[in-house]
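This is the structure I want to talk about, given as structure tokens.
Note that this complex is displayed minus one protein chain, with the remaining chains in position.
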Amino acid sequence: MNKTLLSQSLRVGITFGVIHLFLLLIGFNAMLGSLFADIARVKQSGSIPASIFLVLYCALLGVWAGYSAAKKEDANVFGRKLVRGLIAGTVAGLISAVVSIIFAVLVTNKIDPRKYLAVLSLDFMRASLFNLPVVQGVAANFGVLAGAGLAGGLLTALSSFSKVKHAWKNFAGLVKGGLEKIRYCTSGKYHLLFKIIFLVVLAAAIFFLPTKWGSYWNYVIGTVGIYVILGLGLNLIVGLSGQLVLGYIAFFAIGAYTMALLNAPEPHNLMWGFWPALALGVVLAAFAGILLGLPLMRLRGDYLAIVTLGFGEIIRILLKSDLMTSFTGGPRGIQDIKGPTIFGQPFNTDVNFMYLIIGGVLISMFIYNRLKHSRTGRAWLSIREDETVARASGVNTVKYKLLALALGAAFAGLAGGIFASRNQFTGPDEHALMASINVLSLIIVGGMGNIPGTILGAFALKGLPEILREFANFRLLAFGALLVVMMLSRPEGLIPSRRPTLQIPEDPQSDEENKEVSHVD
Amino acid sequence: MKAMKLLVVLTVLAMLFTACAPAATPTAAVKTEAPAVAPVDEVPAVCASDAFGCAVFAPGEVVKLGMGAPMTGGDSAFGLDISQGAFLAAKDAGDFNGVTFEVVAEDDGGSPEGGAAVANKFAADPAVVAIPGHIFSGATAAAMPIYEKAGFPMLSPSATNPALTTKGSPVFNRIAFTDAIQGAFAANYLFEKLGVKKLALVHDGQDYGKGLVEVVAKEFAALGGEVVATEAITPKETDFTAVLSALASKAPEAVYFGGYTTEGAILANQMKQTGLENAVFFGCDGTYGADFLERTGPNGEGAFAVSLTPPNTEAKLVFDAAYEAAYGSKPGTLSPFSWNGYDVTAALISMVKSVAVVGGDGKVYVPRGALVAAVRGLKDHVGISGTFTCQENGECNASGPLFVVVKDGAWVPAP
Partner (left out) sequence: MNESVPLPIARKGSQLLKYLRPTFGVVVLLFILYRLYSVLVIRHEYGADTWTRLLITGLIIGGVYALIAIGYTLVYGILFMINFAHGEVMMLGAYAGFFVFEALKSIKVSSEPPLNFSNANPVISIIIAFAVGMTVSALSGFLLEKIAYRPLRKAPRLVPLISAIGASIFLQNAAQLLFSPQLRDVTNPEILRRGIGWKILINGSNVIIPYTGVFTFALSILLLIGLYIIVRKTKLGRAMRAVALDKKTAALMGIDVDKTISQTFLISGALAGAAGVMWGIHNGLVYYFVGFIPGIKAFTAAVLGGIGNLPGAMLGGLFLGLIESMGPAALGINFQLKDVLAFAILILVLTFRPSGLLGEVLSEEKV
């Protein structure tokens, strides 16, 4: 029993020690330290030495280590949690101490290892020793982590004994109950009333927000909106019909370039105007979807993935190549793409584009929703679940798979056209593989196959990097790590799709659906 | 039911953002309106007449210069390097009537999408007055209209797309070398001085290299030379022996390359093992630098390039030492634009200083419209990488290129 205590705590300690080492070597502590300083607004006055914040960072890490170690304790024994926290903190502290000894040696001998490890300047290493003399610095590195580990253990132990845990449970219960209540209200007899209230609030928000929050947020949220359309389109292909497509951004490029070629002064000066160009872009993208799909209908799973990846790259390289330069502008891309007009009036400010994007999102959501709950949608689901069985039970798999590709591509064409026109620019490199991967990630992170998930995913994937801007060049590192963590903790996505099940007691859904369908017709 | 859930989510999201919006807007609103609110006698008159108003800084505040640069992804070396040069310039600018200067480097990934996002962010920040950037032409083109609306002058260290200055933008300027001039000089030099009659062209498929090569091809043919082949390589790859072998079969006397040192050095190396031993490697300003020498060794002997850096002036030596002390590597190792990063920032700061007015309240007022005009009127600014005078279209570096050649492992001015 004691053996597990020791080995588990040791393991936690070592893990945190290694994490600490890694974060140290990429300079994360310095970045976080200066961020803390910014938050505390002491940068200018300089009254608090910067090393305090590095100590704070170490302490936080130590507490976390102690907490993680103590949490593993099953027995509700106060002392055992403390001991676990202490062990983990001590081990992490030891690792930190060893590292700081190395730093101390380098500093005293004035060896600058930056040729190999980019952030380790002498100043940085001195700061990591909290600007203390060598012995104190090493001791502090050890002491802070060990002490914080103990504190973490103590915190865990306290929280399990005191009423903290209870209070938390109560709070969580309250929130859950509240949500339940809201759900009851919205689904019960007040259904219609709530629907109207929500619609009014939503409409007001949609109408007023873009004029209020300034061009930066219009830009960011607008980009999120574009990616919602893309996500919905890809959801038709991947989420509903189950075909893994990795080169989806190629269809986006077709939409964007159609808009650019038809509606910019260079290279062709056709100036068709926004709306015809948008419509043609949608049609061409859908056509490209069919064209790509036709020879590949026999492929499944990862074979389709790599082929579509290849297709995306082919489109990108061709757009960029010498061969096509006179037609597509080559690597330079196309500039000065004109915005739309409505009744002869230009409709091209950032607010206007925001409305346009919101309109596009609403239309896409509507179409997506209708398709999903239609006969077509069920055919797609059956193909996704088992293509062989679907075929055997009379579903024309080829037709439906092509349909999914074409419709999904059309969504991308729509998004591409709006995107190019809003940015007034499009170039080959914005349609690179990474963009395809972003779209795929967003629908999976959000939760595949449902609209709220797609919206949330788009916010997470396109909004989050904007929010993470404060982290400067740690931005993508954090993004990659978050992607992994998110998949590990919520493999079904942030908002998992609920499957229709057989045990629905009164089945209001199908009634409602039929009603809506008749409305549409 | 589904629709309801969706609505709930949307509303919650919308509420979240309404919650955010008040936090963001007041600061922006207050700051931009500051000159109007302040007592009339303390606000300098220039602010009232300026088309874009003034940026106001109380003593102790920081004047920001917003640099949009690729800080992550495959091209981050450029962004990192140029921003590091710029940081040094801001540090050197020192204290100005109680305010200091800071370069804020935001990641635009080098892409138009990122460029527009960063530009919008800067435009919303009342403390940003000028833009030493962007770095890549795509991002620059996307960002330009946004700065035009906000009244921020740009001075790019490295965006070379010729179209950027042909659109009559009042805010965009650059010290990067124009492709047209360099290409014409290079073609002339190859044909007249080196006596090359058969030329092969290689570019890296990007804006910059391709633009150069197109000019060289045109000019060289006009002079009466023969362009035997034009090929493009893929940047970031490291094996170009296939392309070079194909070129070798056309027996060119020289290979002109438009692109950067990374690929240029590989080409110079691999030319020696693909039957192009006797062809001259002729690079551009992108392939100049100490890095090229280190990477090519004896293979680089006799290679040409274009230098913008006057050899070892005192200012350059001071900068080189400061750069190495601060960042641990020599300038020019990450990109050929370290010095340009310093120069654009220093030039912008000097222009800010020249137009800024100290108000009666002790605050520093920077009239934005006047700053845009001042940067366009930049004259005889002595930087590390040259002396800059902006023309009416925003080209600030129209001097003729200096050709250099590798001799005994060092760059020397070519005959």
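To keep things simple, chains are lettered A and B as they appear, and every chain counts its residues starting from 1.
In this text, contacts are C-beta pairs under 8 Å (C-beta built on N, C-alpha and C of every residue); 3 or more make two chains touch, one makes a residue touch a chain.
On a predicted model such as this, the values are computed, not experimentally measured, just so you know.
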{"item": "Omitted chain - touching chains that are shown", "value": "A, B"}
{"item": "Given B:A48, B:A246, B:A321 or B:V382, the one touching the chain that is not displayed", "value": "B:A246"}
{"item": "Selected from A:F207, A:W275 or A:Y303 as touching the chain missing from the view", "value": "A:Y303"}
{"item": "Touch list for chain A against the chain that is not drawn", "value": "22, 25-27, 114, 116-119, 238, 244, 294-303, 305-307, 309-311, 313-314, 317-318, 321-323, 388, 391-392, 396, 398-399, 402, 433, 437, 440-441, 444-445, 448, 473-474, 476-477, 479-484, 486-488, 491-492"}
{"item": "Chain not shown, touching residues in chain B", "value": "72, 74, 76-77, 80, 205, 230-234, 236-239, 241-243, 245-246, 248-249, 262, 266, 269-270, 272-275, 277, 294-295, 299, 329, 333-334"}
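Everything that follows uses one rule, which is that only the chains that are shown with their structure count from here on.
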{"item": "Residues of chain A touching chain B in the complex", "value": "44, 112, 114-115, 118, 121, 182, 186-187, 191, 194-195, 198-199, 201-202, 205-206, 209, 212-221, 223, 266, 320-322, 325, 330-333, 335-336, 365, 369, 423-427, 429-430, 434, 450-452, 455-456, 459, 466, 469, 472-473, 475-476, 495, 508-509, 512"}
{"item": "In the complex, chain B residues that touch chain A", "value": "1-11, 13-15, 17-18, 20-21, 24-25, 28, 60, 71-73, 76, 80, 105-107, 110-113, 116-117, 120-121, 123-124, 137-138, 141-142, 145-146, 149, 161, 163, 167, 205-207, 210-211, 230, 232, 327-329"}
